[in-house]
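Let me begin by handing over the structure; questions about it come next.
A single protein chain has been omitted from the complex, and every remaining protein chain is retained in its original position.
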């Protein structure tokens, strides 16, 4: 891959190498990417702290300033990425930038949403509401860039996605049937928990996933029998995806060693 | 497969192609089947809403009318299916219709029970009781026709059905033994929860499936030791079917790629 | 295998064929074994009912009589088995009977304990205490004779028993460490639940098996962090045996198809 020469272009090439993990020739991440990785984590720690009342009541000022600074850095990263992409022959010019975006559209969206909505509101002098601030968690997806090993697991999951979807569909059918069953069995006795199929569905999902909070459970004999059957079948809901994923990973491990 | 000619017969052939997924030549489902699929889902949404008190108290009228309409459509589908089956050489005449039913008896029953009991009662001027209305969930099984991928998972499960039955039998034995154990350990202290083996069985199933509602749990030292052992063995109850299904899926994935 | 002739000996041979499943030439179980199978189940249903107060208070008499009858039948079965074993060349005479017992010592013990202790006490005119009556559950193990398919699962489990024992040891170590951790974190705050390592162990087993009754859980920040780590590691406690068993079953399925 030929890279452009020239003073400005040499700089652009270096920025490109700093930002794109697959262009970084040395082992690990570039200093810029290490900085960005820690900024992502730091910004999420800040967001988490922001929601804590004790922290809100504290004397800590500079929270808003820190937030604005982070937004600006992510904005600068976004612009720099697009500009520096031109250092690659494939991504030259406007059409090239389009190709760059289409290469990893999800990452591009994550980069954009990581700063744009909040920065826009702030620049208009408005305070971003809580729901919008929660968009900051999208920054987590920016991290996918730094962990190529994710592909190991994603590939194995993709090879059994059809079976997993069938398992999910079966679980949904089971979930509905369990809700109807308990509605019929306990609807009259416990109207708060089982008084309608919609209400029963909460119990049903809590039981089928074997979470079992204990906020609602059957009390009649017939309800307990029905719930017992549902709980046992619920084990299948755990065992089926477990088994499918196991099969896929086994196949993956086997082919890795038998080229 | 030769299809009959003639004006009426051409129509019957088209109806047959619209209704039977394996006769539909284009990709995906026929428009009629899409409509029926959404009607099934819609009728279940309606049934779910019907059980909700807020919805019952609402101003929404036309619920009964909508229900009758759905019953009539399912009745029409049932009759049309049987009539149009004659477009296939194999299913011609009365004997052919019998063969058609025997080809998929479970689907035929689901098609029939999806409308017949309720429509019969309504045509006699009676209001169907709640238990009968719950038969509507059978419509879920009508959907099996539209998801041929279910076969992927069902085949894998069938290949290990004997092992799964053994695992289930072991669980049942374990379940009973755990109930007796806790009845002996806690029966005197907590008569409400462990006062008889039958009562203990509820705790036993809730623990072995690792649901753990927390409505009943041992309080004595000996009971806690016994319950701890039961809970650990209960993990095996989860692990065994999980492992069996995983083994079956692995075998399936392996043979798929090594023809 | 040569069988003895003669009138009395022909009868013994027939009894032997009726009682021993591997000597029964036709498909399924012999009539005698069907009867014994139902008697086992019936005697356990009776025992279960006996523990129920509503049943105790009922007008149902004949419970004691039914119990004595069952004990006598099991006693007769035990004697007949030993006597009829002589129909087999290998098990002739006193030495042969010893060989017969050593062939399936666990089954022999189950056959003996299924009636002996209770019948002995009753014949001495004593009422068997509750703990002794609970020995009746040993009759469940008599059923192993009728389900040869159990071998399918037992064989797979035996092939990975060493790995399962290691997994169990790791779980025990983890269990103790988790108990110490929470004792240190919450011992002062919740003396009832975490006031000593022994107390903490109950919480620890309930969490590691993901049962989670909710009778005791950490309330301090440090305790919640520790409990979260324990819960995540607890998933491994489920995943490890699950994975080991899956590997064993896969191997079993693979060799079954590749002879």
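Points worth noting:
Read from first to last, the chains carry the letters A, B and C; within each, the first residue is number 1.
Just so it is clear, contacts are C-beta pairs under 8 Å (C-beta built on N, C-alpha and C of every residue); 3 or more make two chains touch, one makes a residue touch a chain.
Note that the structure is predicted; figures quoted are calculated from it, not measured.
Only one residue in the set A:29, A:44 or A:233 touches the chain that does not appear here, and it is A:44.
Only one of C:29, C:73, C:184 or C:222 touches the absent chain when the whole complex is considered: C:184.
Where chain B meets the chain that is not shown, the touching residues are 210-214, 242-243, 246-247, 250. Residues 44, 47-48, 51-53, 130-131, 134, 137, 140, 143, 147, 149-150, 152-153, 156, 171, 201-202, 205-206, 209-215, 237-238, 241-254, 257 of chain A touch the missing chain (whole complex, contact as defined above).
In the full complex, chain C contacts the hidden chain through residues 159-160, 162-163, 165-167, 169-170, 173, 176-177, 180, 183-184, 187, 191, 195-198, 207, 210-214, 217, 224, 228, 231-232, 234-236, 238-240, 242-244, 246-248, 250-251, 254.
The rule we apply is simple: only the chains that are shown with their structure count from here on.
Centroid distances built from C-alpha atoms place A farthest away from chain C. Taking the mean of the C-alpha atoms as each chain's centre, chain A and chain B sit 32 Å apart.
Averaging Cα coordinates per chain places chain A and chain C 46 Å apart. Residues of chain C in contact with at least two other chains: 210-214, 242-243, 246, 250.
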